[in-house]
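Before I ask anything, let me first share the structure, which is written out below as structure tokens.
For this depiction, one protein chain was excluded, whereas all remaining protein chains were kept in their positions.
Note that the chains are named A, B and C in the order they appear, and that numbering of residues resets to 1 at the start of each chain.
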């Protein structure tokens, strides 16, 4: 997922012509005065922390300022704040508009129907999950003809707007559809979409670009998202690596097997700290990279669960032993391995010769690694 | 049809990024020097008459100039020329490129298959109709996924190019497809597409925009095409009106009936001079407009052939009599009318009372109008 | 039996509140068609000629069971109107609207096809099966129930031909006006199999025009798969090349689409070709199979 911060989502909106409040992003209070002037933002203005989490309004991460000095002070107060785990590094200064009504619109994917899904609700400004189902209209869009006029009429009816406001929503919906398709978005959400006079304006922007489409969107290569620094490195190395809040590292091949391993671990009192899916790789260099990355996460113990299908267990074992050798002395961790499948006996022999605990029963292996990490939580 | 002159087609090409020679259009020799300079066109250059007909090369409508003075002279010589019925009013000055090979590519519509059709041939630079079928590759493109990679490979294979030239064609084909779709084109043709060094350049541009899509393309509203002035007026009034080379005007309702009437007329020695299809209209104002337009074409006689289906013949007859009254005295023409269908007797009575020859047999009516125009040719 | 429609067909009129929509709703009902609903966005709740109007096709279908639509919506909105009808489950659309861009029609045709929806038209007079139903605008007065099928690219010319068949004392099973646009939802080749398997049709009159290769394609089909007698006429024998003769599709382009080519192809497969439209009724009478023992 490439989750874009509000200001960056709005940059895309601006490119496509979505109506927006005047705004400018700043990274220090000293930029505020110039930003207000260059973007022509009138006072009073809004000062918004650029974090990915929702609920900023209630969390003090959105403030109002009537003077330049107040805007500077608000920026100062917000920058560096930690909001739901994210540190605020950017602040968006924006025109404060006279809002008549707050609406909700979004485009996302319906996996079951394999169709883009447009949603609209007259109850904007709150998290859509809290809105009653009956107040949300859902319209599936076929990618071939795209978003159709009659579908836009259904969405507009849900918003309860008419006349020029409805026409403004109609154009907006075309733009959202275009953004969803052309930017390879997973989600394009405007919440709230504000009625201001006889038109609508996107007060917020939530845009998630699909990770797998990043080869078509080099412009988002620098987006850090809400990944941890280690997750960021893993992403660059194309290793599926997720940091969790426990202390046991789990390395397995295949997402399903890795998840299943975590489940068993949790059942026996272990706390997974890292999810590392080696995938279908049998490249010893990649295995070594994965181990070094795991070492950086400083796990108390690591459980390796490999099923050798096409790959042979002895090849995997040889790679593992080499990888373990490369982990720096101060980052060594106890390892419990379970390798099964093709040439299993040879593989196990190699591991045991290198002093690695190697068991074939999943329950037993998990109990061993939980013990190595200091016992069940 | 909105047939665009070469320079105008190339303006579209430029907008989409199709590689072109440097060029500039001029409308008088006095503009030549400045045009060469502002567009950076090096000498020697090409001077091309902007007419819609093909075969300009052989017809002296394309010349070469080594100096500014020669370019001015060539422009002077070409402007005002009559080329296959068109008077040259615009001249395109263009960079002369070192051409290694001339290719052909186009996108058009296959009516039977209801699919866009891409064509490519290594034999460019001549009219595609004269190229042997075996030297042309045709690929049907589904509008949903659009032009696909494997289809481009087929087209490129037909052109016989490889390496960087092939890659240059690959990008070009994507652009042509985009133009075809986004500009609502009936035809996008590049002939010749020249191989220049390691890339291809569009030496000519033939773009026809679909008439019915003109509501989406106000930018082409001023294109005069190869319509006669009267046809142009008719188009603005949304009357189907075609000038032919005979002296009898034919007014009918419905394209099929109008064509059938012309066929019968031709069979009995008449020479149709105007094809006017009233369409489904029963609006007396439109009928009057059609008559006044017909009068301007100065026919020797006019044949009106109406089948009243939904419309009643008496209503039509009343409208006709009124329309005939409005034709200026110096433009009056003998009229033979055949109105059939709904309330036929009443309609015929009204016409006869107004002195209009009204017959019910098609053959007889046609013979009467041929006689009125001075007898069979 | 008849082709595509019958007495059970429940017709929706999209654009019913416009002038044409209203007039032809009246005419269709006078012909005996069950017009059950109209649809015009924003006009839901009204009624036209006694027919209830809905805001959306989905509502109209849900409330009335409409299973065919007749579209009078202006060209810029016709694509949307048709796609709405497909998404609402309607599988037969007569599109009367003219001047729909062919790029729109490509989308409509291929999307419709992927969902099993058939289009007649656009820019067409539609379907009439005397004594059963009518979806479209062919004048009621020209018909008389009978055993002659008519399939045509023309409008008014078809009315005159159908009328001529009636005046000869014969009648029609179904008349299909396919429209004169370059891209039509149903071509001769798509329509002929329907007439072939219709037990109430004994002969088919095919009315073509210059432009495209629909008649040549039809000839090929007739040669291989059509067993009933065909009387054919092609308009535009005297039309010059490169000029659009009223219909967007009626143009001889790059030497293709001449009347001569079409007539030759049809004649070669045994169609009885009329040189002029007024010759058609006599040919129909001549080749219409006589009822055996009736």
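We take it that contacts are C-beta pairs under 8 Å (C-beta built on N, C-alpha and C of every residue); 3 or more make two chains touch, one makes a residue touch a chain.
From a predicted model like this one, the values you see are computed outputs, not experimental measurements.
Touch with the chain that is not drawn comes from one residue among A:259, A:345 or A:377, which is A:259.
Of the listed positions A:97, A:157 or A:213, the one in contact with the omitted chain in the full complex is A:213. Residue positions on chain A in contact with the hidden chain: 1, 109, 111-112, 114-116, 129, 142-144, 181, 184, 186, 210-213, 215-216, 240, 242, 244-245, 252-260, 262-267, 272, 275, 277, 279-280, 307, 309-310, 340-342, 362-363, in rising order.
Counting the whole complex, the residues of chain B in touch with the unshown chain are 142, 144-145, 148-150, 153-154.
Going forward, only the chains that are shown with their structure count from here on.
Each chain gets a centre from the mean of its Cα atoms; for chain A and chain C, those two points are 54 Å apart. Residue positions of chain B touching 2 or more other chains, listed in rising order: 144.
Each of the following residues of chain C touches two or more other chains: 107, 110.
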